[in-house]
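Working notes for the structure below.
In this view, the complex is presented without one of its protein chains, the others remaining in place.
When the chains are written out, they are named A and B in that same order, and each has its own residue count from 1.
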Amino acid sequence: MSTNNTTPVSVAAAPHVDYHHHEEPSFWRKYVFSPDHKVIGIQYGLTALFFLFFGFTLMMIMRWQLAYPEKAIPALQFVIPIAVIGLILLFLSKFKPSITMLMGFVFLGMAALVSYLTSGEERMPGGVMLPEFYNQLGAMHGTIMVFLGVVPLAVGAFGNYIMPLQIGAPDMAFPKLNMTSYWVYFIGGVTMLASFFVPGGAANSGWTSYAPLSVIATTGQTLWLIGMVFLITSSLLGSVNFIVTIIQLRAKGLTFMRLPFFVWAQFVTSFLLLLAFPPLEAAGVLQLMDRIAGTSFFMPAGLVVSGQQLPYTGGGSPLLWQHLFWFLAHPEVYVLILPALGIVAEIIANNSRKPLWGYKSLVFAVIFLGFMSFIVWAHHMFLTGMGTAISAFFQTTTMIISIPSVIILSVLFISLYGASLRFNTPMLFALAFLPMFGIGGLTGLPLGLAASDIPLHDTYYVIGHFHYVVAPGTIFGLFAGIYYWFPKFTGKAMNEKLGKIHFWGSFVCMNFIFFPMLIQGLAGVSRRLYDGGQQYAHAQGVLHLNEVTSVAAWVMALFQIVFIINLFLTLRKKEKVGDNYWEATTLEWSATTSPPLAHGNFATVPEVYRGPYEYSVPGHSKDYTPQNELVKA
Amino acid sequence: MEIPYTVTARPETGLFNAKAGIWLFLASEVMLFGALFTTYILLRIGAPEWPHGELDIPLATLNTAVLITSSITMVMSWASLMMKDFKKYRIYMGATFLLGVVFLVIKAFEYGHHFGIGELPNKSTFLGIYFTMTGLHGLHVVGGMIVNAYFWGPGSKMWKTQPERFTNRVEVAGLYWHFVDLVWIFLFPVLYLL
Partner (left out) sequence: METANPQEIKKHVRTYITVFVALLTLTIITVTVSYLHLNIPAAITVALLIATIKGSLVASYFMHLISEKKIIYATLVLTAVFFIALMWLPIFHHANPVIYKNVP
């Protein structure tokens, strides 16, 4: 049959279309629609940092309301500092096109956005916040921090930039798909921001969007759902890419048991995203149908709002939304924490100058953790009146999942034993991560047991608990990563003095923000109260803590300005540091330049001969042995 | 440096990248439709009664046949490429696309009929889940048709330069298309027959 003679074969040698052209690509191809994982990583990083800062600003506005309820907000005190940062960046850039200039304009834009949010009759009549607007801020703070800030920074930015370098790959397995993931994420982010401008404002049903309230909420909720569908799609494409890259593109000799722990963390994280996100996408589609087509998937019959019967036939179940939501959102918690754990493990190994104690335990613990995270979701729902048998099941799995978490933390603590530590900025953040994550984890135990969860459910204790995990936990891990890999991204090291100011300031403020929340929660103060609990007798004794928390949050913002200035001052520096600034063993430091080559990362394909953390090997001339170094016996 | 294993398989895994990728993607699709099926079961168990015979079984049976046929033409188009017969590939791939069109047209008739007699998604839980599941499946069909049309038309130029890579791409597109067929195989009894 094969009469068709159009078959020149020898395919292995056939040129790959995009990668061989070495002439300079156009501006758009190089910086905007670049398929290069390093550019995409930086795009993710900058966008995510913007959203983190914006989400933080929303929270600072909320904190005013909680500390001084019913008092007019001094809007300019929020707008001016942001505008000043923008102007400083513009001056730093000397108005030449650069990342600094772009971010200068972005901060000016953010200042405009914040001034819009802190004014207007439908949000703040006379400068006093309406309860409805407080709800919008709460919902959007959560959504932005989780889905637009932390995950894109931890996975999109660090995963994209570092993971291919650590496994010795020229790029991700599907570069164009990678680019698509970023832009889909970007569209999702823009949709979320746009929702502030529709009638009724942004989504206001909490980041969990519990039905039936979310189904009958204002238009913002529809945009929230559409934005979520974009973000989920982006995450799915990204996770497929990550897993294929790790499975297929590891350098020669880099077996799974020689992978740096950061790669393992990204690997497990990607599986969580891949398999846990689709149910939420389905749930999002169902809620969109409820809102747009008038179906009743989450609507029981006979709902009456303000004396009016709702036009839903009923037959649906609000609990179904909770089940589908938490089926994603519990694994999502581990998506938030695992990349940070990976970063911290890298930094601790590097700065303790000795191998991680129990690398294998760490790897198996993280795999087990990932697996278990799929079958604990209903511990968020003890209060819905689940039967005792189901409660018992989820309590048991929840207690089991704490075992691998403790193994991971123990491994990292024990790795410090007997080391002569280098206390540089990334190491300080990494060390602070350990006890902070520890507090976050231990305060979670009472929430995993139905008997103690029922009184604590939806109190500030819960807020304190998970913020200890993600704020001084994950965010510190991410800061550590930025300080640690900044020389890799740019070839320039960040200022240590400013870095330490940033660290100590943030560290102290974080605890002043979140510890009072635990106390308030134990006193029984509910979350999501727009006045911080003023109307409740049982809250009176702990109300003064609201002001402590708020002031600590604002002071912490000042320390973040130090970080931003440090970041962009460093970009302006002329002097470059060596390729392997921290004298590390992993491939991203030992096998390529800083920053790595634009095309294909490595001048020669690296080959791996040893495990990831061979520090201070007896008998070697230097205290680190890179993975790609072939040492003669 | 180019990305390795786009054409040949990595020895340890035995896979080229896109094949690993599509299977992971399909795994996530399993969870997506899984969530919808579980929703269906949950709503049905909770419902005091569940309608029977509201849907057009003969038309859906025909549609099942259409989709199964499109699956075999899809696999035949790949087999033709493996036998280096590009002309046959074009015929089979074209047929796959057209069968996709037929499927959607029949579906449109069904939808039109329901809309015509006022059976909108908001009328009952059953209609809601019916429209959501078949609608989402329909979107998947459309997505697959776009890919198939591309590999039938402009994308097939690759056959001249990199025949093996092109064959791989068609195989991957085929895996997706068969999955869409597979989902329908379950949707058909669950929505129409039970």
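Please note the rule applied: contacts are C-beta pairs under 8 Å (C-beta built on N, C-alpha and C of every residue); 3 or more make two chains touch, one makes a residue touch a chain.
From a predicted model like this one, the values you see are computed outputs, not experimental measurements.
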Hidden partner chain, touching residue among B:G46, B:G135 or B:G155: B:G46
Hidden partner chain, touching residue among A:K38, A:H323 or A:H380: A:H323
From A:F271, A:F297, A:Y312 or A:Y530, residue that would touch the chain that is not displayed: A:F271
Touching residues on chain A - with respect to the absent chain: 1-2, 247, 271, 275-276, 279, 300, 317, 319-320, 323-324, 327, 374-375, 378, 384-387, 389-390
Hidden partner chain, residues of chain B it touches: 8-9, 13-15, 19-20, 23-24, 27, 30-31, 34-35, 37-38, 41-42, 45-46, 48, 57, 61, 64-65, 68-69, 71-72, 74-76, 79, 82-84, 171, 174-175, 178-179, 181-182, 185-186, 188-190, 192-194
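Here is the rule we go by: only the chains that are shown with their structure count from here on.
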Gap in Å, rounded to a whole number, between the CA centres of chain B and chain A: 34
Chain A-touching residues of chain B, taken from the complex the two chains share: 1-8, 10, 13, 15, 17-18, 20-21, 24-25, 27-29, 31-36, 39, 42-43, 46-47, 83-88, 120-125, 127-129, 131-132, 136, 159-165
Residues of chain A that touch chain B when the two form their complex: 1-4, 6-9, 11-12, 14-16, 19-20, 169-171, 173-175, 177, 236, 239-241, 243-244, 247-249, 274-279, 281-283, 285-286, 289, 293-297, 311-313, 315-317, 320, 324, 327, 599-602, 605
